[in-house]
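What follows is a set of notes on a single structure, which appears directly below.
Apart from one protein chain that is not included, each protein chain of the complex appears where it belongs.
Let's look at chain A:
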């Protein structure tokens, strides 16, 4: 009784402001190497997908045998894979196709995958313009494939909508096990699909009362042609003028059935009895309620029958419209009494295009990799609430982009997480905490000048670095501005996401590692002090030594991006962190016979040591330190898979997870403010854990009720588990 496709293109409503022209060069990026095109043409929007490679600079460290320098830093060109998804209005399709044709260098591409209701209409145009064969793919299959992909690869993909809450969007923690789920796609009709695995799904039902009913019936009742205008009308209307409520029949509530007086007993019931005029707004509102309630009710009945608790809603009826998300949420809450939550997807509009792309890229097997959203290249979720940010709205309606990077490593859960499905990496959700949000946004904006300066300084021999650094400044400042208005743009706003966004922006403008030189200098210096430090530690009594070791680790990380109160003197102490803090600590563990797995960042982030650097440092230390173990198998260096000062324990390198399992790790030490305070402070592990950091930010210290430079030393033992013979994982 239903269908999944969009609507005929001839009925599309071009409601956006066309005075803003589409800047093709800004949105179709990396076309030179683009291949594997896919297109999803809906009723009013076209979504284009392609695979491309990006060349960017990376800082590599190389060890030399000379004693003069610890290691050499060389900036190399690296090619990484990136997926581009672009959404624009159908009106621009011809312009866009022309632009793509002109810039397409890769001539291997012969086919473009296509899906969506409008695919057949534009088939000829695409074939003529691009000279590619249009290969049509089943719409629902694409939709499901796309849905699986975003749920797996984007941690904050799904959200719950709460209109009057402090933050409208409450993002869900990514459950590593995404199946089974129910997808309710509300196009012109409704399709209800049960998804059980990557390739297994079934359309278990549907309804003919969907977006087309709202639009068609709404147009008849209100003489308003456009979908968006109808929603506008609805948001201003009073449905109680048109609907017959329980109280209109009962005078109050129908107590013994628990039906409250405000419940709609009969949609449009008043227009049958009262002989009067009804306002367009009221009728549109009543219609919206009627349709949303009906869909919500059916979705609940299907969810119940198939025993599913995760229900995602998508389709053009939903597509980021706060009004429809609210009414659907209300309906689901009503019918399931809160047992099932209505979930929406941040990239819902892209699902078809992503799926079609994946169909076309099957030989590359994109699903064997982990992918990450590139915050620098993605537009993020826009609120379409008209009064919120009119500028953004017009722009988001014109075009929207999503870019995803193929990650070098496949990311998985830390096997020692107590409950992966409830694990939330971030300690404070800035989307919900307005005070903290204001502070951190200000903090990052304030620190921007310093970051730009350091970026320029990191490339002293390249004159155009100044220009690039300026571009970086603009980009990141714009991101911060966007986040101030729309904190939910990239999922939950956190200190971690702010840092990641900055890293992405720096990478975008080829500043892969602004701290490499400083780190090199400091590591070099610290190494010179290593021997003496170790010797003086060894001279201490056992108890004193333990205290000194912990102090060393903590003292090391007294440098931070947000550490405004910290004077410049600490900038000189970078190498202290790892060489004079962490390494002696590790050495102590090793000398006691404990196996240690030392995990460090895969890529550069601020002054954090990278795995590459650590390899060299360890070699050097091993050469001068006779303590057993440093050379032996008992110390394992692994990559964390992360390139951030923070750490998401649900997205760690697969190799790390494997080593942790093999070595029967039973103690996890998380060190540093980014890893142990901003993230993972509340993380519950299934083994002993130790979280240590110094609060280096006075605002945060105040907030936590402590003083600046207070020490956090959090030792937790799960009930009945004390570590014995297993290895220790040190996350540094």
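Worth a mention:
Just so we're on the same page, contacts are C-beta pairs under 8 Å (C-beta built on N, C-alpha and C of every residue); 3 or more make two chains touch, one makes a residue touch a chain; residues count from 1.
Assume contacts and distances are computed from a predicted model.
For the chain that does not appear here, its UniProt entry gives the protein name "Pantothenate kinase 3", which is one of "aspartate transaminase", "SEPT5 protein", "ORM1-like protein 3" or "Pantothenate kinase 3". Residue-wise, the contact with the chain that is not shown comes from A:305, picked out of A:305, A:434, A:481 or A:540. In the complete complex, the residue from A:213, A:501 or A:523 that touches the missing chain is A:213.
From the options A:46, A:109, A:235 or A:271, the residue with contact to the chain not on display is A:271. On the side of chain A, touch with the chain left out of the figure occurs at residues 1-3, 5, 7-8, 10-11, 117, 138, 140-141, 187-189, 191, 203, 205, 207-213, 215-217, 219-221, 225, 242-244, 246-252, 254-257, 263-275, 278, 283, 290, 293-294, 297-298, 301-302, 304-305, 335.
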